[in-house]
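Below is one structure; the comments refer to it alone.
With one protein chain withheld, the remaining protein chains of the complex are depicted in position.
Now for chain A:
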């Protein structure tokens, strides 16, 4: 699929306010998202055509399952008239998911450059790390560490305070 050159939009205001953008996930599912919501993503902002007809934007890095949720997130955050407190509560529920899903959200937020989602997910991961020793962190995220003997020694020295 050929794409026209990206629009040189300085401000993120929709060209056709109620226009729907079509997105295609890596596994071939198509999703529709309002342009206003799509503009939450800097990546999508750069890809949206200036004219109002568009072929689905392919997103090879995001699966259908995750893209559906991302669309949901962006739509919610583009909704007018939502007060801060309820949005925060909604966000908390949104990330109240399995570890592996948070991982996918982070990667999607990074690829699609959605600052609000990236911020939210990084905070969640930081919360998962808080209060844990390196060993506990490894167990939690199922990381098999392979430090060199020198690094191992350095790590031991730097973290002795947690065990003394």
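Brief remarks follow.
Everything that follows uses one rule, which is that contacts are C-beta pairs under 8 Å (C-beta built on N, C-alpha and C of every residue); 3 or more make two chains touch, one makes a residue touch a chain; residues count from 1.
Just so it is clear, contacts and distances are computed from a predicted model.
In the listed set "F-box domain-containing protein", "Elongation factor 1-beta", "YEATS domain-containing protein" or "Replication protein A C-terminal domain-containing protein", the entry agreeing with the UniProt name of the missing subunit chain is "F-box domain-containing protein". Looking at A:30, A:55, A:96 or A:133, the residue that reaches the missing chain in the full complex is A:133. Interface with the hidden chain, as seen from chain A, comprises residues 99-100, 103-104, 106-107, 110, 118, 122-123, 125-126, 129-134, 137-138, 141-148, 151, 154-155, 157-162, 164.
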